[in-house]
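Input: one structure, supplied below.
With one protein chain removed, the remaining protein chains of the complex are shown where they sit.
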Amino acid sequence: MNRVALSVCTSVLQLALVGVGSLVLLGLMAKVKARAEGRVGSPVVQPLRDIRKLLTKERLHARHSSVVLALAPMVITASAAVAVGISPIIGTHPVLGQSADIFVIVYLLLTGSVASALAGLDPATAFGGMGASRAMTIGALAEPALLVAVIALSVQAGTSNLPGIVSSTASHPAWVFGPVHLFALGALLIVVLAETGRIPVDNPATHLELTMVHEAMVLEYAGPELALVTLGEAMRLGLLFSLVANLFLPWGVATGDSLGALAIACAALVAKTTTLALVVALIEVRSAKLRLFRLPELLAGGFVLSVLAVVMGLVIR
Amino acid sequence: MNTAYVSALDVTAGLVLFAAVMTLWRRGVRTIVSILGVQGLSLSAVALVLAIHEHDTALLVTGGLVLVLKGIVIPGLLLRASRLDPKSRETRPLVNVPASLVAAAVLIVLSYVVSARITSLAPSDATRLVPLGMATILVGYFMLVTRRRAVSKIVGLILVDNGIGLVAYLLTSGVPFIVELGSSIDVLLVVVVLQFLMVSMGRHSDVDVLTERRELRD
Amino acid sequence: MTWYLVALSLGALAAIAGATLPRRVRVPVAAALGALGCAVSLVAAVGDLIDGRTILVHSDRLLPFSGVSLTLDPLAALFVVLSSLVGVAACLYLVGYAHGPSASRSAVSIFMVFVLALSVVPLASNIVSFMFAWELMALSSLLLIVTDQAQRPKARSAALWYAAMTQAGAVSITLGLLLCASRAPGQSFVDIAASSSTLSATTRTAAFVLVLLGFASKAGAVPLHVWLPKAHPEAPSPVSALMSSAMVSMGVYGIVRVGGDLLHGGTVGWWVAVAALGIVSAVYGALHATTASDFKRLLAFSTIDIMGLSLIGVGAAGVLEDSGMHADATLAMMAALLLLVAHAAFKGALFLGAGSVERATGTRNLDRLGGLVHTMPTTSVVVALSAGAIMAVPTLSGFSSEWLLLQGLLHGFTDTSTPVVIVMLLGVVALALTGGLTAVAFVKAFGIGFLGQPRSAGARDSREVSRWMGWGSALLVLPSLVLGLVPGLVVSLINRAADTGLGGVATTPVSTGAGLALSQLRGAIEPAALLGALVGVMVVLALAARTLGQRRARRVDAWGCGREEQTPRMQYTATSFAEPLQRVFADVLRPQMDVEVTHAVESRYFQQSLTYHHRIADVVEVRAYRPVFGVVHRVGVLARRLQNGSIHRYLAFGFVALLVVVVVLA
Partner (left out) sequence: MLLVMIVAIPLAMTLAAMVCPWSPWLGRASGLASAGVLALGIWLSALTMTTPRWGAAHLMRADSLSAFMVVVIGSVSVLATSFTSRTMSQEIASGATTARHARHYVILMQVFITCMLIAVLSANLGVVWISIEATTIATTFLVSHRRTSGAFEASWKYVILCSVGIALAFLGTVLIYYGELHASGGHVASLNWTSLMAAAPHLDPRVTRLGFALLVVGYGTKVGLVPMHSWLPDAHSQAPAPVSALMSGVLLSVAFYALLRFRAVVQIALGPTFPRVALLMVGVASLLVATAMLIAQRDLKRMLAYSSIEHMGLMAVGAAVGSPLAIAAVLLHVLGHGITKAVLFLSAGEIYQLEGTTEIDRISGLLARRPVLGGIFGFALMSLVAFPPFSLFVSELSMARAEVDAGLSWVVAVSLACLAVVFAAVLRHGRHLLMGSRGDGESPSVLDRSAASMLVGALVVCVALGVLSWPVQSLLWHAAHQVTP
């Protein structure tokens, strides 16, 4: 099969899979949490239904908002979508895969965060500012951990190109159980919790404005734009889950040129991310939300873990 | 002839230094000025002795000049100036008289030590007396530093100048005449200026505190 | 070189025009001449960079005893490009900006001298010419800071700090350069470069340390940065733009020129020191930038941050070069230089934008701004794009340069020597730390300053500034876009400059194209394609949204948690925005806060008013500089006792001297 077509195919599959799958993962985690708490919980596909419902609603903009409020959802979703499209989620040759650098992905995600923070500040409300401030603080503390953790992996692989890291990890299975990967995994898990706004960093289900972080930022969104924001955020979560999964368990990712491998990769991805989602849900169930000012301790822990990963990489080589 | 020359030189030069030490010893300002006059005369005597011995007319004229200037004119001017305050005495010098005399002794010994090298370049009857000149300079400077009265300060200045003159005569039989002439006039003018300043400042305040004024400071 | 001479003459002409022409035409004519001069040198320098040639000019008719020497090599050309670029924009901006004291004869003239000096510094190639241009640059910027001192008391002390530190730096540089030249037959850079290997190791290190101190202070490296956050905000905005983009870069230029070119690299310790300065500066600058609520102060601290990153690149390049990894060294050096060029553009635009804001609203305190996106659209777009560039949003210039820096650092890890690895490790950590903090700072700057509702009357009544100011600042957005989208087009030019800075061995670690691709290693970015993808997705989404929802959004009141009315005072301010981070880093920032509560007369349970004061002093200033000043001042006060006015004492000085002379010599 033509490489270009395969690349396009890979990217489109990734987008579709992550676009829908991440919403399902959200539903799944909610379900697991509900079950663990002894509730029935809403169906796993509830987020998809919510999106559909939101799309039919009216667009509302706050009185003092500007074009930023309208643009932000698109930027959030587009940045997440592009990151998903070029990352090695089911195959190592997506569109623009050669420039799927970790730096690109991290900063695409950062662009999304910046857009949502600005959207929080735009409507001139107290909650929006509060959410933006908190989200940016958490982001600023999580980003170093994220970057350094991925750098630990890329030092080991000798490249910062994500497909490159994934394929070289796949060809060196011993790495997976090495200290570099373990420390980096720890750091990345913390980062994922922070970046996706899960307990103990943020409670996605809260309805108390003063404890909100992410929800406070998007308080002013309604209708299709809220749907877009939700979709974008879900895709970020999906992206991060699948990246963590693929960086640490690279098997199943299609490195070859066949559609069959892609199919297998889809299945592997679903399995890996579902497992990860279950783990995250269990963490959420088991822990309470941290006070905002205790968060730095957690994130600093993540950062130290990631630095440790780099140092370990230097020590054991 | 030669021994007479030598002893004349010795006596006159010794007198110059002796006068310098005397200024430290005595307290009365008018007395000090008189001693300065004596020193001026002795200095001119040194020059004259040297001039006669070396048949140096220029030096002879210089000696005459010094006689008039440092023996008569300058002490006269200073006496007039000290008349502003007839009772003025060095009551409380910065270093008291006994200590000053001890210091003078030390300075004299010091100048003997330090002059050895200068003398050794061209040992002669005249140059061996250079220590006396150096001592006069140092004692004069010491006087300048430690005495409080305005007139005493001027006397100290002239002492230094006389000492330098003595060194010059002894070492080189005087500097070229034009230089000698110029420097003598300069010294005279300095004294005139200082006297003028004393008088002018006296109008503004007590002469006594003239040198104690510390209006200009950091 | 002819074109440079034309450009320099145009600059001189601009200065003369500024000093002589009547008020009405002074600013436009001088600015036009200045901008033209900068444009000429910009084009000429780009041309020479493309050709990669080296030109020398020497004349004995200027500068007694030494003559003036100008040399144009790729490294110099790059910095000429940098300063001329900002120069053009600043000159255009000046046309709209100058009024009152900043349009006076001296101010306009000195401004032109400053622009001129900035483009001569990289060209100067003997000690006297270099220091002449360097000091002229310092003097003119110093005078410009105080142009409107009568209205700004803060400018006075800022100018003093700046003057003292820049002069201390200049003294240090002078001494260092003279030491470099102590074995040279002359004092031209060529002579120094030819003879520097005969210097003893100690002399070389001493020279480098001295030079480093001076240049690092100009580049705002912590702990020599104290002047920068004071002086840059207080200068008139076009001057701040020039200072914060072009002038600070000259500090890095000096380090590269002397360390890499004249002294041929030296030992690994030098570059570890450079990198260490960079690491500390980057983190410290970024931290302070997040908490500053004065827009220009925030920008100034972010300058310290970016200069730190650039120094990390330079230090890494030196370290790598020392351990023989020439290609990686070139990569790191290229990253540092690209970052400088990118920084010059976006920081210039940001300072000009901040100037427009200050002009329009009368304040630069973010806590009193807001809603400017409605009243000042052009400025908002300029600031937003430049802020995006500084936050390293992909497809803008900060991103491509930071990516290159990361690549340089990353590949240094393959080396096994400890200093190399430590520098790389800490460099990466600093890069990672500052990335997030910078994002906070600029989300705050744009989000609080430009979005939301106006927080003061000045912000409410603001109008878009004059077209000249808009164009001037908008001009500097262009490089951010070019360097961000098609960095491959300029990277070969930067490569030449980096080669010169590393001793002249040519390597091409980055292959040219639209994007960046490492030629020896696996790593590439294609920002243009990325932008295409982003825009594509957004268009699809927009079309989808159009077909699904209503075309126009309905305007409604924001959610007020039950309250009917939303007042501007309810918004988060810049101070409150940064408060969580400030709390996290309280040990480093040491904020001083106090709350004054006035109770109601009727009952202590009710408060009449509540005032919150909050100040973050520069720890380095308080802990390191103030005590030294105190000591110096005490010396001065003690010394005054020496001259107590007593003639006896003065005479005694002489007497002692006389005794010493006769005792020692006889």
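Letters A, B and C mark the chains in the order given here, with residues in each chain numbered from 1 onward.
Following the convention adopted for this analysis, contacts are C-beta pairs under 8 Å (C-beta built on N, C-alpha and C of every residue); 3 or more make two chains touch, one makes a residue touch a chain.
These numbers come from a predicted model, not from an experiment.
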item: Omitted chain's touching partners, listed by label; value: B, C
item: Among C:201, C:595 or C:665, residue touching the chain not depicted; value: C:665
item: Residue of C:103, C:159 or C:333 touching the missing chain in the full complex; value: C:159
item: Sole residue of C:10, C:144 or C:179 that reaches the chain not shown, by the stated touch rule; value: C:179
item: Residues of subunit C (touch criterion as defined above) contacting the omitted chain; value: 60-67, 106, 127-128, 131-132, 135-136, 138-139, 143, 146, 149-151, 153, 156-157, 159-160, 163-164, 167-168, 171, 174-175, 178-179, 181-182, 187, 632-633, 635-640, 642-643, 645, 647, 649-651, 653-654, 656-658, 661-662, 664-666
item: Absent chain, residues of subunit B that touch it; value: 117-118, 121-122, 137, 141, 144, 150, 153, 156-157, 160-161, 164, 167-168, 171-172, 175-176, 178-179, 182-183, 186, 189-190, 193-194, 197, 200-201, 204-205, 210-211, 213, 215-216, 218
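One rule holds in what follows: only the chains that are shown with their structure count from here on.
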item: Subunit A-subunit B separation of Cα centroids, rounded to whole Å; value: 100
item: Gap in Å, rounded to a whole number, between the CA centres of subunit C and subunit A; value: 35
item: Subunit A, residues touching no fewer than two other chains; value: none
item: Residue numbers of subunit C (touch at least two other chains); value: none
item: Contacting residues of subunit C [partner subunit B, same complex]; value: 639-640, 642-648, 651-652, 654-655, 658-659, 662-663, 666
item: Complex interface listing, subunit B residues touching subunit C; value: 94, 110-111, 113-118, 134, 138, 141-142, 144-146, 148, 153, 211-218
item: Subunit C residues touching subunit A - in the complex, by the definition given at the top; value: 290, 370-371, 373-374, 388, 391-394, 399, 402-403, 406-407, 410, 413-414, 421, 425, 428-429, 431-433, 435-437, 439-440, 443-444, 446-448, 451-453, 515, 517, 521-526, 529-530, 533-535, 537-538, 541-542, 545, 548-550, 552-561, 566, 568, 570-572, 576-581, 583-584
